[in-house]
Every structure is written in structure tokens, then in C-alpha cells.
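A single protein chain has been removed from this complex, and every other one stays in its place.
In this document, chain identifiers A and B correspond to the written order of the chains, with residue numbering beginning at 1 in each.
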Amino acid sequence: MLSVDMGVGIDVGSTTTKGVLLDSSGKIVAKSLMLTGASAIQAVEQIVQNISSSANINLNGVPVIGTGYGRARVELAAKSVTEITCHSVGVHHINPDIHLLIDVGGQDAKAIRIGSSGRPEDFELNDKCSAGTGRFLEVMARVLEVSLDELGPLALQSKKPSSISSTCTVFAESEVIGHIGAGESAADIAAGVHVSMVSKIAALSKRVGVKEPVCVTGGVALNPAFRHYLSSQLGVDLWVPDEPQLTGALGAAVLALEQKGVGM
Amino acid sequence: MTQERPSEEKPYRRLETQSVLQQIAFRHGLEAMEASENGNLAWVTSGFPVEIPIAMNLGVVYPEQAGAIIGAQKIGPEVSNIAEDLGYSQELCSYARVSIGSTEKPEEVPMGSLPTPQILLACNNICGTVLKWYDAISEMTGAPVFLLDTPPIEKQQLPHNQEYVRRGVERLIEFIGSNFNRKLEEDRIREVAELSSKATRLWIRALEACKTKPSPLNCADRFLTMAPVVSSRGTEHCVEFYESFVSEVEERVKNGIGAIRDEKIRLLWDNIPPWHTLRFFNILASRGVVFPADTYTHAWTGNMVGVDTSSILDQVVGTYSKVYLNMGLDAKVDKMCQLIKDYDLDGFVMFSVRSCKRYSLGQLVSKEIVTERTGVPGVIIEGDMVDSRVYNAAQIETRVDALLEMLM
Partner (left out) sequence: MNYEGVIEQSSVGLKELVESGEEIIGYIYPHIPLELFMAHGFTPSLIRALPGKASGFEESLQTFACSYIRNLYSQRANGQFLTLAGLLFPGNTCDALQNLGDVWKVRFPDDRVFRLTYPVTRYSQDDSTTKFLTEELRILSETISNTFNRPFLSESYDRAVELVQDFRNSAQFLYSARVVNPKIIPYTEVARFVRTFLTAPTISSVSAVKDAASTVRGTADELGLVDTIETVQQAIKSGNYSGVKLPDDLGTPRIAIAGGMVEPQAIATLVNDMPDISDSFIVLDLLSFGFKTVFTESPSKSENPFLAMAQSVLSAPGEPTHEGLSYRMNAMKELLSNLSIQGLIVCEQSFCDPDQFESPSIERAASKLGVKTVRMPLDPELSDRGRIETRIQTFVETLE
């Protein structure tokens, strides 16, 4: 199989590293996802191996674009592009109708207004604090003694979310402990946790402009309670791609296709 | 909700005059709306020489007071969010944030949003933030801003500082004059200055009555009853209110009646109170703790009587430049030590208001100096005056308990 006119995108996130191989028609030929672990460089090497063997192709000469938190570590890449641009391009590739993209990962939250070309027109990132990110949910899941996967379904059982007003993860944690001590149900507290976190995301999104249809990506997009509360706070329906974690790498691969003749 | 206990059982006593406050506030609100409709309403900072706009027959309202009302209704966070959606950081002054929020969406803040201003009057003697805040409001409403610049003073006001502020006051009169086509009449400013000084003298009498034991007023009482001297000084009804207030207070003193039933500990309060949780003082009252003095209500103690416009303006310059917030850390420390001594206080509580940098920064240092000079212990508690999101009740309880344990 000829490897010309293909593109590889590698997204090195803080938690997971993803790779996507696209052919010239924009079809996904191979993809891979793994935990980043302690070494981004090793994760990148492994990802490249994975997609190479999965597609049974030698990737020499195929243009690569690196993105994500660890994009500087993708030495094979012709250049690095930020994950904001890549997510935007990736989502546009799958669903060109989307104008607002909300991406919530372990450490970051972003709201991106996608232009007609697929590139971002405007964007907002969460500030330093982790209160609107996956981290917040992780911390609270631990306090409530459930797994992260159980937290969402637990929250959905609640009819009356507890009130959590702190804007800081650390303060919110002690608020949650207070609610537990006061005998409130785990479901209600879990719901309150989601409501609080979603309000940060909603505020971020409004600064960029909420326009339907709205897409949600990132690890947190898989959480059904998150989607429920976000949809209700923004007053819109949400669209989640089949593989929300891969949109960054996909976008990077699309951009790689635009790089002719530069590669490994 | 449990039933209201009859007054006899509550640890604190309600003031009779307090019921009049609502009427005054209501009347004031109506006057402000009318002024706005007639095109001559001014929004004013709390340290502004309000005698001048009042003498020039402008209506006046205080966004800071509106902020307190918003805080007391416990909607500080929601209203602040409106400002935050416009791009204003949560780290900014919470009075400013809720003011901007309620100006942007007044329909969402029925109690606490102010009628549209035609002019904005700011004096930076209380802090530098007011300029930025009023500039933002000016952008939103189109009303012009006048800033009276009172550069901070160290120990004494030097002649060039006096001259500069005096010129500023003259420009203020010119500014109001040209925007509203009117002049400052001498008999009017004399009248207003006289009324203002009368009200302030009465207020001081009420404050000083708290030197008695038991203290006839707790700080929550003063925070509520200070409203007219802040927002209506210079008017007749303000003097009337304080006349009846002072007589109630002095009646209590005569009969040995305290603001709280069982006064055991007397403390000083420093900074703006947490408007969203004034209940804090009532809870402490049930433990026998009263606050006979605080630095916030003691800030309104200026005097300006003069024979003619020029001498009155000189007094205005002096009074408003020498507000203690404008005189550095030394002045804050001196004030606190003075109050502790004069009111025979056992300790102090400093509220470290997160969003008020002028008032709060330096508390870590002044706390040490005050204890060193007076020998009494103190504690710093953290929170915000309007933004209840940063108020950590558990932490506050622990710290105050520790102080009380030292004193009981």
C-alpha cells in the first residue's frame, strides 16, 4: 500500500496519548489510544508502532503533526499545532455543522467557536484552577468513595442536587465532606458536584457564544450526568462524536494531509 | 423554619428605631427614581463629599450600599456572575462586581439595582478601585465620571496636596454646574454643611455611648443604622432619624440596658462586615460577645461648618482627604489601638475581606502591632463582604473559638 498522501496526527495528552492515520480521502485507516504514563516520548513511539502495525503500512515519509500538552515531544512531527486548532478541525471533519465545541479533559476545559473553514474563530480556556475539569470530578468521586465511572450514573439518580458554592476544588472538597456529615444522600451530593462543575463550563462557553449544534468532546464527555446538566444549563442539545477522545489526533491528521512532502 | 422566639428569649435586643430605617430607605429609593427620571441622579462613592451634589440639588445613591443590600439578600454570587460573564475577574472588588452585574441586568436584581445615573461621582480616598469601577459603569450607562483625586497622606496634609484637592473640589462644582446648568449657592451649601455636621455629631454621640458597659449597641446594629449617615447626610430627615436614634441609645445607657443580654466579652471589629451572614454577630451574642466598636462605622466622623463657601470648601478638603483609609497603615493601627483603649475592649477580630485590597492588605502586619501596643489578643478571619462563595464558616468558627477561649 502506498504511503504517500496519508497523514498522521498524534495527540499527547496529560493522561492519554492518541494517534490517527488518515488516507487522502480523509478516511481513518488506523487509530490507537493508550495511557501516556511517565514518558511522553515513549508513548509517542508506541503509538506510532501501534498504528503502523494496525494498518500494516510503513509510515516513512508520511507527514505527522503533533498536538496536545506534550506536542513538543513529538519529534517526528513536521510541526506542532495546538489542541484547540486540532480539536476544532477534527470535529469539523466529522460534523461540519458544529459551531461550538466544548472539550473537557482531565486538566483542561476549552470552549471553541469553529469557523466555516474548520479553524477556530474564538476560544476560551479555563483559568489555572481545576474546578471545571475532570480533575474536580475525580477528587469528588474519591471523597464519595465511588469510581469515576460510577459518579455520573449516581448523580442521575438525584432529584435535588446539593448546593456546592465554592469556586475552588479544595474548598469544594470540604463542602462535600460537610454535606456527607449532614446526612445528605450520595446521589444528591454527586449531582451537586456535577452542577457546580458544569456551571464553570457553561460560563466559559457563554464567553465564546453558544450556538447550536454544540459538540462535547474529551474524557468527561463520556459522563452522562455531565451531558445532562450541561445540556440543561446551556439550553441546547449536545452532540457527542462516537470517539470523543480521538478528535484532537484526527484534526492533527487532517492538518498533516495538508503538509505535502514533509515527513518522517 | 422554627417559630420566631419572643424577644425576651433572644440573646440580642432589637432597636425600635430600626423599623424607621425601612421607611427611610424606601423614601430614598423613590426620591432616587424621581431624580433619575428628571435627569439629575448621581451615583456616589461612600467617601465622596456628598454635601456638594446635594447642595446643588442632585439626587444621590450609593452603589456600595446597594452592594450591601445584594449581599444581605444572599444573591451576591449570582449577580457577580453577570459581571463575570462580561469578562470581569472574580478577584475584583465584590461591590464593583455586583454593581456592574446589576447595572447590566437590572431586571434580575429588583432589590439592589439602582436607577440610571446621569453622573458618576467618585473620590479615591477610600480606595483606587472606585475609579476603575465607575469608569466601567460610565462605559455601560454613558454617564460621565468625575474623579475627585485625594492623593494619600502620610501624617499630615502638605500644602500642595491641599491646593490640589481644593482645585479638584472647585472643578467638581464647575463640572456639576456645566452638566446640569446650575450654580452652587452659598446659603444652600451652608445649610447642607450644617445639616451634615449635625447628623455626624449625633452619629458620633451614638458611637461614643458604646463606651458604657453594657454597650447599648452591637456592631450589627451600627451597620444597619449607619445607612442614613452614609447616604442621606445633608438632609433634614437624616438629622431627624439620628435625633430619635440617639435618644433611644441614651435611654438604654441610662437604664443600663445592653444590646445583648449577657455581656461578657467586648471586642473590636475591623473591616466591612459579611453582609450575607450578619447572623454571625447574633451567634456570638448568644455567647456573651459584643462589639462596642468597629473601624467601619467609625469612618464617618467628619465635621464641616463654615461661615462661607470658601471656608466650607477648605473643611471639605481636610475632612475628605484625611479619611483614615487614606492615611496609611500607621493610621489604621492608631485608630484600632485608640478604639481598644477608649472602649475598654478585650480583643479584636479582623475580617480579611478577599476582594477589598485597600482595607485588608496589611492586616497581617497591623494585627501584630495592635497586640504589641495594646496587649490584647486578636484573630483574623477570612471571607468577603458580598461574595458568599469565599466564606468558610467552619474555619471562622474555629478561629473565633480559639480567641474566645483565650479570653474566657
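Just a few scattered comments:
By definition in this document, a residue touches a chain if its C-beta (ideal position, glycine included) is under 8 Å from a C-beta of that chain, and two chains touch if they have at least 3 such contacts.
None of these values were measured; they are calculated from a predicted model.
If you put the hidden chain back, the residue from A:T82, A:N95, A:S174 or A:Q233 that touches it is A:T82.
Which of B:P106, B:G306, B:G362 or B:P377 touches the hidden chain is settled by the complete complex: it is B:G362.
Across B:E16, B:E34 or B:E163, the single residue that touches the chain missing here is B:E163. Checked against the hidden chain, the listed residues B:H28, B:K335 or B:R354 yield one contact partner: B:R354.
Summarising the interface, chain B meets the missing chain with residues 86-89, 91-93, 96, 124, 127-129, 131-133, 135-136, 138-139, 145, 147, 149, 151-152, 154, 158, 160-161, 163-164, 167-168, 171, 328-330, 352, 354-355, 357-358, 360-365, 369.
Mapped onto chain A, the interface with the missing chain covers residues 69, 72, 79-85, 108, 119-123, 125, 127-128.
We adopt the following convention: only the chains that are shown with their structure count from here on.
The distance from the centre of chain A to the centre of chain B, with each centre set as the mean of the Cα atoms, comes to 48 Å. Partner chain B is touched in their complex by these residues of chain A: 165-167, 171, 174, 178, 203, 206-207. Within the complex formed with chain A, the residues of chain B that make contact are 77, 81, 84-85, 87, 90, 388-390, 392, 394.
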